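If you scroll down you'll find the structure; I have some questions about it.
In this view, the complex is presented without one of its protein chains, the others remaining in place.
Letters A, B and C mark the chains in the order given here, with residues in each chain numbered from 1 onward.
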Amino acid sequence: MRRALAWILSGMLVLPLVLLVLLSLARHWTWPALLPADLQLRQWRDLFADANGLGTVVLRSLGMGIGVAVAATALGFASSRSLARHARQGRLLALLHLPFAVSPVVLGVSLLYAFLRLHLAGHLLGVMLAQLVFAYAYAVILLSGFWNPRARSLEELASSLGAGRRQVWLHVLMPLARPLLGVCLFQTFLISWFDYALVLLIGSGQVATLTITLYQYFSSGDIRLAATCALLLLAPPLLALGLNQQLLSATIVTHLEAHDDD
Amino acid sequence: MRRLWLSLGALVAIVIAACGRTPSSTPADPRAQDWSQIQSAARGQTVTMAMWGGDPAINAYMRDYVAPQVKRADGITLRLVPAQGSMIVNMLMTEVEAGRQHSALDLVWINGETFYQLHQIHALYGPFTAKLPNQHYIDWNNPFIAYDFQQPVDGYEMPWGNVQLLLITDTARVPSPPTDPAALAAWIHAHPGRFTFDTGFTGMSFLKSLMYAFADRPGDLRGPFDAKTYRRLRDKVFAWIDSVRTDLWHHGETFPASTAQLHQLFANGEVDFTMSFNDGEVDNRVDSGLFPATARAFVLHTGTLQNSHYVGIVDRSVHKAAAMVVANFLISPAAQLKKLDPAVWGDGTVLDVARLPAPWRQRFAVAGTRTHAPLRRAIQPYARREPAPEVMIELTRDFRERILHE
Amino acid sequence: MSRSRRPDPWIILLATMSAGPVLAGLVFMLLYSTGQIGLLAHGFTLHYWRVVLDDRQTWITLAYSLAMGLASLGASLLLALALQAALGARLRRGALRGLLFVPLAVPPLVAALLSVEVLGNAGLLARLAHALGWIDQPGDFPSLLFTPSGVGIVLAHMTLVTPFLLLLLDRLGRNARVADLMQVARTLGASRWQAWRQVCLPVLMRAGMPVLSVYFIALMGAFEVPLLVGAQYPAMVSVLIQRRFSQFDISTRPEAYVLASLYACLAMGLLLALFAWRGRREAGERAA
Partner (left out) sequence: MTTDASSPTLRVDRLGVQLGGQVILHDVSFVVDVHTTMAVIGASGCGKTTLLRAIAGLLTPAHGEVKLGARRVDLLAPNRRGIVYLNQEPLLFPHLDLFENIAFGLRLRRLPERQVRERVAEMLVQLELDGMERRHAHALSGGQRQRAAFGRALVVEPALLLLDEPFSNLDPDTRTSMQDLFKQLARRRGITALLVTHDLKESMRMGDSFAMMRGGRVHAYADRKAFCADPASGVEREAAFWQAFTSGDAQVSGCDARTADS
């Protein structure tokens, strides 16, 4: 019974991926066929031959994601240390959740004007900055779980053994936090890589990312090309999943949990 | 601590500086220059063109054909960004509000309400079309070209392509499609759940075509917006919808949001009809495998809309000369002929073939043959002009209120 | 611990980066929607606010978003609890353990696309039903997508949220040593169901409450899924804001800002109430 249920659940988890692969290879797949009539690589070829080259789009999305991840993690690591020592930690934590509460769409429409004023709208950098608002908040929340009393003692120990500020960060804190920093880098990368609303609004159509391309194909009615894009979108997280499940399991909530433990 | 402050400050400064780069001076207005001056001013510039990016065929035409051509012949780099319709209006409007002196866009692919709205906020540059050498081939007497939704384009838009609204069905399932509203209603009753239309641009255009079918006088929808006529025809259209409603897809409780969704429903076999505002699209869709080979396009004999789509130049563009050179290339016989081919795009030409030099005339005569839609010649008699843009705006709003109960 | 009088720049960065954009956006929207800035500005007016507040759709949309958020979270939670109860340790073993992570790699945009292909009237499920001879036409299959009932939205969200909740419950359970606690309950004479109902569930819910409520607020503002599989009407609030914002009729833009401000205030209010409640709870526990 349990075994059967486990199998069914596994099937349901794999099915979407199979479906995407089939869609990306299908040429005709009309009702009521259960499987596509003919499979071929045409969509993949079309996709990589299409406007501005999908290669550029993928590279741009990757670049944005990496940039946002590095900035968010670096700034977030430093800020989370201050947060952990701050007397009004609870209030600051509430502030950090604000962007997530008001949602990217609301933030996007309300900030577009300011971003235009600063010549940031429609630019890669502007979109990255908007994504950074979310990625940074996420990083601070995630990484503040690192600063438990033990980490603090190790930090003090190192400085009492003669390590300067820079040495403490470089030789103690960063190596200690490395697994968590890896998770943070990856998760903040995904915030940018998966983002659609902010690119749509702040990018004002001038920054073509993989999600924008996917939506465009979807809205032009060609779900097969959209599915092909979707597979590209899933590739990095699935790859990471193969390497290390921890990378994906971290969530916005790890910190909240950590706090309840205290 | 101070070092940290400094580096944070520097970071902010870099971000602002990196984005704040704007051309320091505005170049001369090309309208005061002759064509060769415009051409030399255009050389080396980059033109950013906003266009719908959802069709791989169109993207390929722009990227693989137009962009290399203008690069080679005129030294212009063409940058394509995906934005359309309301999005362009929005972007330009927000730019105006934010006090941006120089727009991020130079050339925009627009028509209808987009043109109307951009005109309202003075976001378009013009008149400029008279400066383009290739505009001599355009038949400015053709009302489908000289008027964009009843508005004279007056040199603020350059016609680029011309299309007609078609219904598409699968002849394997519907061997003889209905060609007027009454027959269509009868078919819907006989086949519940197999017909719908979208609530986007194409679906609303279909409803406007129905307004023509219910019009008493051919001139009813001509000229500026007339609220009384509009309301009379609108009520007839809504009455028609109410009469078939329960037999529509999902009992008429919901409608697909876009032609894309409708295409998808049709491709899946969930409904038997879709529609397209590009009479060349069906061949292209069959060719790409999305539609079955038995898909055929047809028109309502009570009339369907025909319109043109245009390119406009943004008033705050700093690359107007280059934008004009690109626009001129887009209406060159070579570019228009290429675009006519259903394998490339299948978009109708705006050129008057009779005015072209002899060799081009022959090429146009044999080009653009399509197998899944009737030839343009055959459906031209059913073509109707777009009513005033307010009709679209009002109809969209009324449809939302009366039919969707928003 | 040292506390210097000088403000910590990292705390300032933290506050500016999180509250700054939200507050700046809110102020901008308030100014715009009261006619003080923008192309359509003709001096102070409450016209747009009146229009939006009088519009039934505003309230329907807010209520609908609330309902969809609750339904999405509630259904996912029920499913996660049921799976956990039914599968127990098997969730942490073998292929299933790895596969559970797969949905975490799926962005909402792709989840929505997949639900179109699986749940649609001509989707995979409908085709299966056809192959089994249950239905003839796509129209015979129950409509799950694009319907006001929002079934599609809830189902798509469930695929995104349930695996995450499973992982969360698992972790919370281990942190709170739920298995041990349940054993204690059993030795005290509780039945399996009683132990689950009176020990496991309350412990997990109590520990998970802060996370769940933040998740609820995020789901309420969901965009991609309702955009792709939601009904035209009623629309969830993010979709309606975006639609109003980018409509042809540029006069609706101030109205979009009114709606967005209303929603932002609602969401912020909920969030701050949640944190205040948490603060009180923690303080209460410390005192006790």
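We take it that contacts are C-beta pairs under 8 Å (C-beta built on N, C-alpha and C of every residue); 3 or more make two chains touch, one makes a residue touch a chain.
What you see is a predicted model, and the numbers here were worked out from it, not measured in a lab.
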| item | value |
| --- | --- |
| Listed residues A:Leu59, A:Leu157 or A:Leu243, member touching the removed chain | A:Leu157 |
| Residue of A:Leu22, A:Ala114 or A:Leu176 touching the missing chain in the full complex | A:Leu176 |
| Where the unshown chain meets chain A, residue by residue | 150, 153-154, 156-165, 167-168, 171-172, 175-176, 178 |
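Everything that follows uses one rule, which is that only the chains that are shown with their structure count from here on.
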| item | value |
| --- | --- |
| Touch-based graph of the chains, sorted into line, ring, star, complete or other | complete |
| Farthest-lying chain, centroid of Cα atoms versus that of chain A | B |
| By number of C-beta contact pairs, the top two chains | A-C |
| Chain A and chain B, separation of their C-alpha mean positions in angstrom | 35 |
| Whole-Å gap between the CA centroids of chain A and chain C | 17 |
| Multi-partner residues of chain A (each touching 2 or more other chains) | 31-32, 113, 218, 223 |
| Junction residues of chain C - those touching two or more other chains | 10, 13, 116, 122, 138, 245 |
| Residues of chain C defined as touching chain A within the complex | 1, 3, 8, 10-11, 13-15, 17-19, 21-22, 24-26, 28-29, 32, 83, 86-88, 90, 94-110, 113-114, 116-118, 122, 124, 126-128, 130-131, 138, 159, 163-164, 167-168, 171-172, 175, 207, 210-211, 214-215, 217-218, 221-224, 228, 238, 241-242, 245, 256-257, 260, 263-264, 267-268, 270-272, 275, 278-279, 282 |
| Residues on chain A engaged by chain B in the complex (per definition of touch) | 27-28, 30-32, 42, 46-47, 49-53, 112-113, 116-123, 125-126, 129, 204-206, 208, 212-213, 216-225 |
| Chain C contact footprint on chain B (complex, rising order) | 1, 4-5, 8, 85-87, 89-90, 93, 96-97, 113-114, 117, 120-121, 192-194, 199, 249-250, 253-257, 264-265, 268-270, 392-393, 396-397, 400, 404-406 |
